[in-house]
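Take a look at the following structure, please.
A single protein chain has been omitted from the complex, and every remaining protein chain is retained in its original position.
Order as written gives the chain letters A and B; numbering starts at 1 within each chain.
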Amino acid sequence: SSQVQRGLEKLTPAQVDQKTAEVVQYILVKDQKKIPVRRAELVKNIVKDYRTVYPEIIKRAKRIFEQVFGLKLVEIDPKNHMYILVNNLDTPAAAASPVKCPSNPKTGLLFVILSVIFMKGGIVRENQIWNTLKKLRVDPGQRHEEFGDVRKVVTEEFVRQRYLEYTRIPHTEPIEYEFRWGHRADMEVSKAQILEFMGQLHEQDPRSWSQQYREAHTGSSSSQN
Amino acid sequence: GKEKASQLFSEGCAFDPTAFAEHLLSFMGLNRLEEEEENDELQNGGGVDGFLPKDAWHRLARRTECCFKTAPTFHYMMGSFYAEPPPPKQKSD
């Protein structure tokens, strides 16, 4: 807009580049823990006096993430203006790499939870999740060797990262909660890939779950593939 | 999805979380100790028999990585603290 244009005229290209680099750096640091970055925080901590040219700076940061890192900076939750980084490469670098990449066991845990939610139509009562996890020797009431406090990981960490939504079911006594996919899961997780592995596990054609198959392949949500 | 709930399971096969968990256990390399029926009680969530190998969850993670388009993260040591020379060795208290 013209306001941005006027703001840019008061700055040297080097100043704008420097500010953009700081924004990129800040987002990379925040992404270490996969916590979404709030626009308000970004402006307050980093952009500061450059807020009039903020749209231009975020546009440039997006371009750098795409062109240099192969990552996509996306806005989730447009109401609260939050950003996350998503991989832009078709297959993750670690998956097919000839050099040994460490794996994160929480990916497995997350996969189980997201799969159950997806296969059950998008919303699942929390008991259903805990029961499934218990069968896998993961008990929310006990310290787990690999995950520590599992209840905390699932209902706090995964929620803060926006992989899961954990909400109270209205009018239940005693209080009950349910799980849904969070915004990050919508952006990051491929339903088609989940079904693919589901089929492999059950030795069954993925198309036999017709409802889910249709959802995965018409892209009724924003996830790719 | 508005009509999702009513449409769900009206066609195609149903999803059974118990069967799913069983398949996952096999995939993760569950070491089934002996006869299952004996110990398989609901109170224990049916999870008493057999044990999972140490790398069970890593195994699952490696297989399911391709479902996630997660951005890799950048970690460093230099720059995570103030670059000040170590203080001259003296104790404040």
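Following the convention adopted for this analysis, a contact is a pair of C-beta atoms (placed from the backbone, for glycine too) under 8 Å apart; a residue touches a chain by one contact, two chains touch by 3 or more.
The rule is simple: contacts and distances are computed from a predicted model.
Engineer: Considering the UniProt annotation of the chain absent from this complex, which name among "Vacuolar-sorting protein SNF8", "RING-type domain-containing protein", "MMS19 nucleotide excision repair protein" or "Non-structural maintenance of chromosomes element 1 homolog" applies?
Structural biologist: "Non-structural maintenance of chromosomes element 1 homolog"
Engineer: Based on the whole assembly, the unshown chain contacts which displayed chains?
Structural biologist: Result for the missing chain's touching partners among shown chains: A, B.
Engineer: One chain is left out of this view; which of A:43, A:101 or A:201 touches it in the full complex?
Structural biologist: Only one listed residue reaches the unshown chain, and that is A:101.
Engineer: Taking the entire complex into account, which one of A:64, A:159 or A:192 touches the absent chain?
Structural biologist: A:64
Engineer: In the whole complex, what residues of chain B lie against the chain that is missing from view?
Structural biologist: Output for chain B: 72-83, 85-86, 91-92.
Engineer: Which residue numbers on chain A touch the omitted chain?
Structural biologist: Residues of chain A in touch with the missing chain: 17, 21-22, 24-26, 29-30, 32-33, 46, 64, 67-70, 87-89, 91-94, 96-102.
FYI, only the chains that are shown with their structure count from here on.
Engineer: Under the definition above, what is the set of chain A residues touching chain B in their complex?
Structural biologist: 28-29, 31-32, 34, 69, 71, 85-88, 91-95, 103-112, 115-116, 119-122, 128, 131-132, 134-137, 139, 146-147, 187-190, 193-194, 197-198, 201-202, 204, 208-213, 220, 224
Engineer: Quick check on the complex: what are the chain B residues that touch chain A?
Structural biologist: Listed in rising order, the residues are 1, 4-5, 7-9, 11-13, 15, 17-25, 27-28, 45-47, 51-52, 57-75.
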